[in-house]
Every structure is written in C-alpha cells, then in structure tokens.
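Of the protein chains in this complex, all but one are displayed in their positions.
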Amino acid sequence: MQEHHDDSDLLVILRHAPHGSSWLREGLDAALVAAAFGRRVSLLFMGEGVTALLRGQQLGPLGQKGTAATLEMLEMYDIETLLVEEQGLSRLGLSSDELMLEVECLSPSALARVLSGHRLVLTF
Amino acid sequence: MLLHVVNRSPATSRVYQQALAGMSPEDRLLLIEDGVQGALPQLVRYYAGLEGRLFALKEDLESRGLLGRCDASVQVVDVDGFVDLTEEAERTVSWY
C-alpha cells in the first residue's frame, strides 16, 4: 500500500450512481466540506459508485444537476486520493482509462487495508 | 480491528459483499435490522469464514420471530452488546 493512504483523516465511500439518488452528491458534499476544513480526504468509489467517474455525463431531467462538475473540482479542494474498486469497474465492463479522472484501482485485498488506514470512514 | 454493521438481508441485497470486501481478517461483523436474516442457517453461508466474528442483534431477531432460528455459529448480542462491540472496535463502518 502506498504511503499516502496511511492515517488520512477521512475516507468517504461512494457506492451510488449519479442522478438516481442523492447519495453520491451528499457523500461528495461531506468530502468537500471536510477538505475545506483542512482534513485529508480520500474518496473510494465502490460498486455502482464507479459510474460517477464516467466521461460525457449530462444534466438529468428538469436540468437535474449531476456530480461530474463537482468531481472536476476535487483537485481544487486538494482531494487527490481517488480510489476505485477494481471489481466495481469490471462488473460493469469498464476500465480505468475510460474515466474522467486519474484513479488508483484497488484489488479486493487492498480494500480492507484502505478502510483500516483512515481515522474516520463514512459510507454513502 | 473494525466493527462492520450490515442491515440488509444477503438474500436480497449485495451490500453484504461490500462489507465482506472491506473487512480485514480480524474485523467483526454485526447483523442488525433486516440484516439479521443472514444469521439463518440457510443464509449464513454468505458469511463463511467469519466464525467467531459474526454477531446478530438479539432485539431485531426477536421482533422478527427469528431468535430461535439462528445458526449456532452466530453470536447473538443485545443492544448493550452492540455498544460493547463499538467500544472494542477502533471504528464502526456501516453498510446499508
């Protein structure tokens, strides 16, 4: 495991797709606020949550905002640890080079280590 | 050691897989709400390998009429036991 995962303050686990529910947006909001408060934040896209990173997302019905624009701002908030569950991608037939941001893919065995390497874990 | 909490039945939800994926070999798993169905002998196989680290909440088993139907490998704890588990674990992670 890489050094920068160790003892980070907060791990936010995002398990939902954009548009279908508010989970993804609300999880990202928590991450952004924590980062704005100076915490070191890692994001873990898990299960359906990996679809948040797909390129070419649009507004939903009635101009419903998605989350792609928020994801593009992550760097500005110094959220640089973006982790993706490898199995989440492969289950949907996706690969990491199709994603809008550079991510680190986690094998099943690495997932548990990431969870124990953070002082606080929030699941959305 | 972390405590993982699952409130969904493995018969209908894949949330249990996420919990298992996030678990280290020493972590514990507590089944609450509809998750207690996972303590039934027919479903406990989804949690193979967690012997001694698998718990189910007594009150939620009881209210569902499932208390007498738990697999012997599952440790039944009441809400005070739930508190104990959160004390003993460094952190609690919920999967719902």
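First chain written, first letter: the chains are A and B, and each begins at residue 1.
Just so we're on the same page, a residue touches a chain if its C-beta (ideal position, glycine included) is under 8 Å from a C-beta of that chain, and two chains touch if they have at least 3 such contacts.
By definition in this document, contacts and distances are computed from a predicted model.
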{"item": "Identity of the absent chain, which is to be given by its UniProt protein name, from \"RNA polymerase\", \"Roadblock/LC7 domain-containing protein\", \"tRNA 2-thiouridine synthesizing protein D\" or \"ABC transporter ATP-binding protein\"", "value": "\"tRNA 2-thiouridine synthesizing protein D\""}
{"item": "Absent-chain contact - pick from A:14, A:34 or A:68", "value": "A:34"}
{"item": "Residues from subunit A at the interface with the omitted partner, ascending", "value": "9-10, 22-23, 26, 29-30, 33-34, 36-37, 39, 119-120, 122-123"}
{"item": "For subunit B, the residues touching the chain missing from this view", "value": "5, 7, 32-34, 59-60, 79-80, 82-83, 86-87, 91-94, 96"}
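One rule holds for everything that comes next: only the chains that are shown with their structure count from here on.
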{"item": "Centre-of-Cα separation between subunit B and subunit A, whole angstrom", "value": "26"}
{"item": "Interfacial residue positions of subunit A with respect to subunit B in the complex", "value": "15, 46-47, 85, 87, 108, 111-113, 115-116, 119-121, 123"}
{"item": "Subunit A-touching residues of subunit B, taken from the complex the two chains share", "value": "2, 14, 18, 21-24, 27, 90-91, 93-96"}
